[in-house]
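Below you'll find the structure I mean.
Note that one protein chain of the assembly has been removed; the remaining protein chains are unaltered in position.
After this line comes chain A, so read on.
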Amino acid sequence: MRRVVLPYLGVAVILVFCLAPFYWMVVSAFRRPSDQFDSGPWPSPWSTENLEAVFAPGNEFGRALVNSLLVAGATTVLTLLIGVFTAYTLARLDFRGKNVVLGVVIATSMFPGISQVVPLLKLFIEIDWINTYQAMVVPSLGFALPLAVWNLTVFFRQLPFELEQAAMIDGCSRGQAFRKIIIPLAAPGVFTTAIIVFIMAWNEFIIAFSMVNEKEMQTATVAIAKFTGVSGFDQPFGTQMAAAVVVTVPLVVMVLIFQRRIVAGLTAGGVK
């Protein structure tokens, strides 16, 4: 009896631990503003008033979503463009100092964001980059690139090396072998890395919060944190929860679809 019930109990504990707070976010988003402080397990009645308030003209939330999409998208594309070549080099070529290179890449990802943000903030004020997209994208490369290089290197190392050599024997140049053999085979790994980098860039806060002070240029996470209530004093939690649902649900859907890949990407390098 114990052997049958215990695993299910454990699973139930995990589900409650992981999902209950998220569930509360969704439930709070769909309550009427007048029922906001209800503690019932589901909204009664359901209401989309909070969601409508999120997209009220004063919040410019649509614009913020577009900004987030642009910043996270540009960060992802740039990171992959640069990272793919580096990762290929690290996975395939044999050269002295390779472990040093790997060490530098991993060490960069450990730097605290603040020691990057403060000097860059001063620099961007001087060169008039405050309230621009590049002021958010460029610093984001600092955390995205090491992550991408790392993930891609692990993936690339698992690719069948022999195929590339066979292609070169058949007359492909190294570049052609890379383009025609490695890229199609590596696509799943590149795609996984893209998802993880995109989620990290979409969730980024301190850079976007520091480099931008105009409402039109804010990313979604910053915009939500800055939502103000009608009176200015009470925090509009209902609206904020609804907005949080809007920025989180696309990520949760991605997680549901690509869970296997994401887990593989997250554990890459952590386990031998």
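One rule holds for everything that comes next: a residue touches a chain if its C-beta (ideal position, glycine included) is under 8 Å from a C-beta of that chain, and two chains touch if they have at least 3 such contacts; residues count from 1.
Going forward, contacts and distances are computed from a predicted model.
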{"item": "Which of \"Heme lyase CcmF/NrfE family subunit\", \"Sugar ABC transporter permease\", \"Transglutaminase-like enzyme, putative cysteine protease\" or \"Na+/H+ antiporter subunit D\" matches, in UniProt, the chain that is not displayed", "value": "\"Sugar ABC transporter permease\""}
{"item": "Residue, one of A:L51, A:L69 or A:I199, that touches the chain absent here", "value": "A:I199"}
{"item": "Missing-chain contacts mapped onto chain A", "value": "7, 10-11, 13-15, 17-19, 21-22, 24-25, 28, 37, 39, 82-83, 85-86, 88-96, 98-99, 101-108, 110-123, 138-139, 141-142, 145-146, 149-150, 153-154, 157, 161, 165, 168-169, 174, 199, 202-203, 205-206, 210, 221-222, 224-225, 235, 237, 240-241, 244, 247-248, 251-252, 254-256, 259-260, 262-263, 266-267, 269-272"}
